[in-house]
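Everything on this sheet refers to the single structure shown next.
Note that this complex is displayed minus one protein chain, with the remaining chains in position.
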Amino acid sequence: MAGINTMIDEGRTQDDVAPLTAVEMPRQESIDENYETVGSPLLHNPLVKTRNVNVFYAEKQAIFNVNLDIAKNEVIAMIGPSGCGKSTFLRCLNRMNDTIDTCRVQGDIVLEGQDIYDRSVDAVELRARVGIVFQKPNPFPKSVYENVAYGPRIHGLVNRKSDLDDIVEDSLKRAGLWEEVKDELEGSGTGLSGGQQQRLCIARTIAVSPDIILMDEPCSALDPIATAKIEELIAELRENYTIAIVTHNMQQAARVSSRTAYFHLGKLIEVGETEIVFTRPVHPLTEAYITGRFG
Amino acid sequence: MNASTLVLVLIAITVASYYGGVMRSQALARPLGGIKHLSALPSYYGFMAVTWAVIPALILLLVWTIYEASVISNMVIALLPSETASLSEGELGLLYSRIANVASGIMQWDTLGEAYRPAVERMIELQTFTARYKPILVISLAVVGALIALKMVSAQWNVRYPVERIFNILLFLCSGIAVLITVGIVFSVVFESLRFFGEISFFDFVFGTQWSPQIAIRADQVGASGAFGVIPLLVGTMLISIIAMFVAVPVGLMSAIYLSEYASVQVRNIVKPLLEILAGIPTIVYGFFAAITVAPAIRAAGEGVGLEVASESALAAGLVMGVMIIPFVSSLSDDVINAVPNSLRDGSYGLGATQSETIRKVIIPAALPGIVGGVLLAVSRAIGETMIVVMAAGSMANLTVNPLEAVTTVTVQIVTLLVGDQEFDNAKTLAAFALGLMLFVITLGLNFIALYVVKKYREQYD
Partner (left out) sequence: MTDSVRKTVRDNLKKRYRAERYFRWFGVISVGFGLLCLVALFGDIFSKGIGAFRQTAVELEVFFDPDVLGVSASAEEAKIRTANFDGLYKAVLRERFPEVTTRGDRRVLYRLLSTEAAFDLQALSMANPDLIGQTRKIWLLADDDVDMYFKYGRSGEQVGRLSEAQQAWAEQLIAQGAVKTRFNTGLFTNGDSRDPEIAGVKGAVLGSLFTLMVTFLISFPVGVAAAIYLEEFAPKNKLTDFIEVNINNLAAVPSIIFGLLGLAVFINYFGVPRSVPLVGGLVLSLMTLPTVIISSRASITAVPPSIREAALGIGASKVQVVLHHVLPLAMPGMLTGAIIGMARALGETAPLLMIGMVAFIIDPPSGVLDPATVLPVQIYLWADSAERAFTERTSAAIMVLLVFLIVMNGLAVWLRSRLETRW
């Protein structure tokens, strides 16, 4: 903790001397390897438990020693400046990082008592339980119906066409897209507007009824109106699903999440109730970030 | 003076006029205080002089060479005895070549009648004239041009603009050659084809089911007219192309998928160039392989299971052609598969799809237009491929879709009709051009569609 303290002292001093020119980046080396996350990263009886997670891209370390729990049916927001590792961490939770050859993950990520990086765990099965929505809407170049039906089909969830129809309708309804597309289910998914495409991707994810939905900056490519719709949707989805959302939009995090985790340069600095993190941050880096001194 | 000497002299004049221009401009600049007082760099004056020397001379040379033959023949034919006026075009041509042979001393005087003496003498006279005066005129024009340009060199003359303009025009003409080639192809095949359709009806050609292009020597011979129905050739071509596609498309596509999605970088770096060697092997080698090794092997295998296989079976030619096209399909598929954005792969993996599900249900459907375009290009190659079928397929037209029998193709017939001595007034030779026209139209159509589809596909993901 020595490093952090020094940094705090320096920061304060500089602030005192020149308050108006205080756009000073906290220095990188000021957090050492053995830092401790402040706030409340750990929970009783969590759905997901991550311990000492380190992630490397080839030789470069992207995530340092992260410990974080996620509770059932909560919305946890992960915020932080770009390159802080929040997306990398999110992608660890359903092993999307497996698709990158050079990526290595150390530590334990436990979902309902099962380490998901254990050899016995199948990534394919895992991803059915932990769905993901990406930054840029990526509907398949197929019909709306086929997009939503894709997951249930590959996992063999249905045997009858009518069951599949039900799943598609239900998913589209939950994603708030049904009213807009019910008459053109055979239309191309790529022909929808950006916001509709993203909701289609959410519907596609819901169709395999996952436990957890990961959202990797789901609104960064959308206009404000589409963003508002997605945020409404998140508020509805939290009743049935656990949601982990990465965002660089602090207001969005404040609006949609119940807990917030702040990442900085691959380290998890602070975790707490969203309200507390945004109003009374403990860590100076968190404070610096949410007050807009960098980011 | 022969052609190569003339070319050498022209090159010498080119070099000389360049240095003349450079030196003259430098000499002019020296009293003024250096080349900065010139309107352009000395080398530009050099290029200007070259332009003046070479371009008019080359134009003269070209025009003379192109029109020489027809002017001489018109003047010679005008001197022929009056009874030759009734000769047909072909007979006249034959007579003319005999006159030319006598004039050049290949044939003796006595092979022609005395009546032709004025024509022959005129021809000799004209040929001597052109041989003597063509080089003299061309060279003098070049020298005069160079001298005029050198005379015009002055410090005020800004040659940069005109020289660069000429440079630009030359470049434009070079790129125009591509168009010229297309025009040349169209004209040469269309012109001869029209002559062909003057003798054989178009409908007999396109819808006829008999192909036996034997023209009788005597009028009373059996099958005197010859049959020019193109259907058996088209069926044969299609049969072999389809067999080739049955080999090339799955193998090429799956190789591309395996190498781009599954194989490690090391394996890919070794195997990909190895497979591409297949594309670099000349088709004649494939033809030899098909004829000497594959066809007998298939025949033996067929006999082993009690099947009658022709020694020049469509199967052998098609299989080997398929192997030749594998790298073509695989590199085109590789391109289109790599153009599929990774976000689609992520989307599929994110839903818990396995790799093969992602490939089969997302990537291939997304890449389908590009793959179809690539396959169309491959089909066009198979249709136009010549040497494999010339060596391994049959030459007798046979209307069948049995891959174990011998069939012939459009390209084989073009080769068969044109190799050896030809006379250009005979339907047999002209038929080759009609087949060529058909081949050109079919492959052009396929290429056009394919390139369009691929282009649209790329725009979709750009």
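Letters A and B name the chains as they come in the text, with residue numbers starting at 1 for each one.
FYI, a contact is a pair of C-beta atoms (placed from the backbone, for glycine too) under 8 Å apart; a residue touches a chain by one contact, two chains touch by 3 or more.
Fair warning: this is a prediction, and the values are worked out from it, not measured in the lab.
Of the listed residues A:38, A:128 or A:253, the one in contact with the hidden chain in the full complex is A:128. The omitted chain makes contact with just one of the residues B:123, B:150, B:189 or B:427: B:189. Only one residue in the set A:147, A:171 or A:209 touches the chain that does not appear here, and it is A:209. Considering B:383, B:427 or B:453, the position touching the chain not shown turns out to be B:383 (whole complex). Residue B:274 is the one among B:106, B:274 or B:305 that touches the chain missing from this view.
Although one chain is not displayed, subunit B still touches it through residues 66, 69, 160, 163-164, 167-168, 170-172, 174-179, 181-182, 184-185, 187-189, 191-192, 250-255, 257-259, 262-263, 271, 274-275, 277-278, 280-289, 291-293, 323, 326-327, 330, 352, 354-357, 359-360, 377, 380-381, 383-387, 390-391, 411, 414-415, 418-419, 424, 432-433, 436, 439-440, 443-444, 447-448, 451.
Annotation for subunit A: contacts to the undisplayed chain at residues 122, 124-125, 128-129, 154-157, 208-211.
One rule holds for everything that comes next: only the chains that are shown with their structure count from here on.
A straight line joining the Cα centres of subunit A and subunit B is 59 Å long.
Put simply, subunit A touches subunit B in their complex at residues 94, 96, 99, 123-128, 131-134, 136, 138-142, 150-151, 154-155, 201, 204-205, 208.
Those residues of subunit B whose C-beta lies close enough to touch subunit A in the complex are 341, 343-354, 357, 361-362, 365-366.
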